[in-house]
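Here is the structure we will look at.
For this view, one protein chain was removed and the others were kept in their places.
Up next is chain A:
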């Protein structure tokens, strides 16, 4: 038609494009070859800079070439005058910026910039901050740039308040910004150092409340955005406020001391896993106020950090006729000690902290803190009413209830767990484990109050066992009718355990039932034990007399009784 422009067909365009690409590829390959040849020949001069810049300009992710450039720059540093070097550095900075425009998320480029700035005698940090701000304006979640900004801010000693204001401005624009929230969590403790509580100090009340309000705004606006919830969790977990072990106790403490006359053995339980060197003086034992050299070991015999450490006592101490003996253990590294007395007619003696719930599984709440938590709980419940299916909200409610009063809220917590599992089936197993942990903690707390040595954990839908180190003194443990798959190695901490009921689970391994000095009766009926070999650990329990294996697959094996008699000669009654 009249006046119409003639244009190339799409085939012609495609062909032109293909030729162009082919040409590009040739250039790229030949330049790469040239660089590698020069590098091998040790010709690290400006021509290498030129060649590598051609390639890196198109593909900044070629890490080897950045290395190459660094080698060249290091060489040139020695050869050039300061003026020449300054020009070189200026060119390099400009080149880096052009590479960042090609790919703002190139590891190599940001790293090279870090390296370069770190070597400059007078780096212009203000310009670098400006650069970061510009890149974060384009993509506020570019964590490469955030990393670099933190590097620059640290080097330039930018006041934390300024950086905090910077995170403010980015969060205002788009609060879905992990890096920005994270940076706050680094800056706030710097801005508000708390002299009394060491490196993990709490935030002052007013700051905490302000931050909580900010983050609440975020999760009320968009409860499905994770970044805000993570920050919320950090805020609540800050300092002594966190909701579970082991952060609760910053100081290592001796939790329990137990002496048994029969086994001629002394057991110590710590508040966290520690490594005790054998025969060293980190853990001193004083018997009747005079030091005694002993050899410390863990229940499973492996030399690694453990809650529980024990040692054999010379029988002379235990068989004499003195009315009492006093044992004192001193943890020199942690400045902690504990003492217990064994009287003449007693089989054992112990001393344990009359552990209240606060110290055990969470931190003592000041009145203000618990008010904060209460109001957080209130707003989360409000949100949950509006968003009954929001998993982050449900989980936060559970954690808040635990922090406030685990026993009071137990029933409610369990209901929330049910809802949460229904809305988030992908994480059902994780939630089951978490629930098991909380239930176990609650049981331990109840036991503490009652000062008993019998623990019933039957019919609780447990999937894992934890905090077993708390059960050093327990003699009877009922774990039946749960969903346990194993009796874990940590079970070896139950030094006083006499009766263990673990029937009606799905147990496949018994690694933890090892070296239990007092275990007499073990019920494992209706579990999933496949091979007699799985029972091997039981052989190390010297007093085991009764073993119930009914309803396990291994009972079907031919000649099982003989096999077991051979494996466990000292067990008098085995039910299969």
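By definition in this document, contacts are C-beta pairs under 8 Å (C-beta built on N, C-alpha and C of every residue); 3 or more make two chains touch, one makes a residue touch a chain; residues count from 1.
Note that in this section contacts and distances are computed from a predicted model.
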Query - Among "Origin recognition complex subunit 4", "CST complex subunit STN1", "Pre-mRNA-splicing factor rse1" or "Rab proteins geranylgeranyltransferase component A", the UniProt name of the subunit that does not appear here - result: "Rab proteins geranylgeranyltransferase component A"
**Report entry** From A:117, A:383 or A:568, residue that would touch the chain that is not displayed
**Finding:** A:383
Query raised in the report: Out of A:36, A:220 or A:234, which is the one that touches the chain we can't see?
Result: A:220
Query - Candidate in contact with the missing chain, chosen from A:30, A:174, A:190 or A:374 - result: A:174
Report summary line: Against the hidden chain, chain A presents residues 1-8, 13, 172-175, 216-218, 220-223, 379, 382-383, 386-387
